[in-house]
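Below is one structure, written out as structure tokens; the observations come after it.
One chain of protein is taken out of this complex; the other chains stay put.
Chains: A and B, in written order; residue numbering restarts at 1 for each.
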Amino acid sequence: MFNYTFQWKQAMRGLPEMLDGALVTLQIAIISMVIGIIFAVLLAVARNSNSRLLRAPASMWVEVARNTPALFQIYMAHFGLGTFGIHLSPFVSLLAGITFNNAGYLAETFRGSLRAIPSTQLRSARSLGMGPIQAFRLIVMPQMFRIAFLPTTNQMVWAILMTSLGVTVGMNTDLMGVTQDWNNRSFRTFEFFAIAAVIYYLIAKAVTMGARLLAWRMFRY
Amino acid sequence: MFETGLTLNDLKFMGQGALITLQVTAFAVIGGTLLGLLFGIIRSQVNPWLTLPLVFLLDIFRSVPLIIQLVLANAFQAIVGLGLSAFTTSCIVLALYTSAYCTEIVRGAISAVPVVTRRAARSLGMTWGQDMRQIVFPMALRVGLPSWIGLTLGVMKDSALVGFIGVFELLKQSQTLITRLQEPMFILIVAGAIYFLLSFPIARLGGQLEKRWREND
Partner (left out) sequence: MIEIKDVHKSFGPLEVLKGVNLTVEKGEVVSVIGGSGSGKSTLLTCINGLEPINSGAILVDGTEVHARSTDLNKLRRKIGIVFQQFNAFPHLTVMENVTLAPRKVLGMGRAEAEEIAVKQLNHVGLGDKLKVYPGRLSGGQQQRMAIARALAMNPAYMLFDEVTSALDPQLVGEVLDTLKMLADDGMTMICVTHEMGFARDVSKRVAFFHKGILAEIAPPDQFFGDPQHPETQQFLASVR
């Protein structure tokens, strides 16, 4: 039926290297999430603030991140900065692009979460004598993270899948890059990418389930 | 002030890419929504155990990078000898991808319609079909529209990936210009602006529809 013989055995030889690539994928995703969350909190606070000076750039970041393709954001880091003579490595541009994207989406998520917390919580904290930053750190932020936990987990899965875009800027050490390498050498496109697809699927499922377990443990109130 | 090598012809070149982007997006959204409606209704009405295989399949679309789905589909159609163009393959893949998300939106929107309201309709003698059309559909539409708009805009952004399998959408065209003109930042900003321009009316339309409904409710 097919004018093609599937060579799964040959493709499986690439597995160890692909798994190493999966590790790199996870690294990038985790780093981009950690930095992304930090920026997202700052952006969310900036957008809720009364000062135009803080609100405007924060809103711009969020709007660009959410209304342009992630690939575009990665291109901006890798090619766009070239105009200013800045040439980032594929790893760094991919990381920068995904982090920028994460921060933008999460900022919107956190903003919604902040609004879901009754203002009376902050009021009570201040009435007990806590300073504004103390109150935010001890009372508002924990509740914000709880409300935002599920969307943040989704963003993490998103980040993992987004790393595959790195191949377009020359990234060859993550799962997608390694797979593409093997593809170029062997032309067994279907087999290699099918295996890669399975690996991505398993990682995504593991993260989702791990998160659900974590939520159950952390938010038992 | 500042000069650029970008000519009107080049803008037209990018415009052609934008057109492809729109076409792929339109196909994906229309196909994906129709499928999503079908699957969503099935999901919400049929016994969960029976729909498990469907759920599993759709979940795969959401857990594997889109770029890999495109490559796999392209490789597969070559193997099987379908002889589809990269454009066609992209449209099909994106439509399926969209349907996976749309199914969840439809299912969520339908379940947001209070059961008691539907019971009232059936008690009046309406058939299942009438209940769906007259009662569920309008109410579910209001609930699901914001998410659907979000999905549409998302698909437009994801369409940038089809460039990887050789479709000349906006970002790929921009790439060509960058290689030729060596003004990456400027060209990318223009591309970004075009993306903004393409998504703005859709977002606006959604906002207006929501507003109109809110006034009537």
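FYI, a residue touches a chain if its C-beta (ideal position, glycine included) is under 8 Å from a C-beta of that chain, and two chains touch if they have at least 3 such contacts.
Since the model is a prediction, treat every value here as computed from it, not as a measurement.
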Inset, instruction - Could you tell me which shown chains are touched by the chain that is not displayed? - result: A
Inset, instruction - Kindly state which of the options A:Val45, A:Leu114 or A:Ile139 is in contact with the chain not pictured. - result: A:Ile139
Inset, instruction - Extract the touching residues of subunit A with respect to the undisplayed chain. - result: 118, 120-121, 123-131, 134, 138-139, 142-143, 146, 220-221
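Rule of thumb we're sticking to: only the chains that are shown with their structure count from here on.
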Legend entry - Touching residues on subunit B, where the partner in the complex is subunit A: 60, 63-69, 71-72, 74-76, 79-81, 153, 157-161, 164, 171, 174-175, 178, 183-186, 188-189, 191-192, 195-196, 199
Legend entry - Residue ranges of subunit A touching subunit B (in the complex, touch as defined): 2-4, 64, 67-72, 75-76, 79-84, 157, 161-162, 164-165, 167-168, 176, 189-190, 193-194, 196-197, 200-201, 204-205
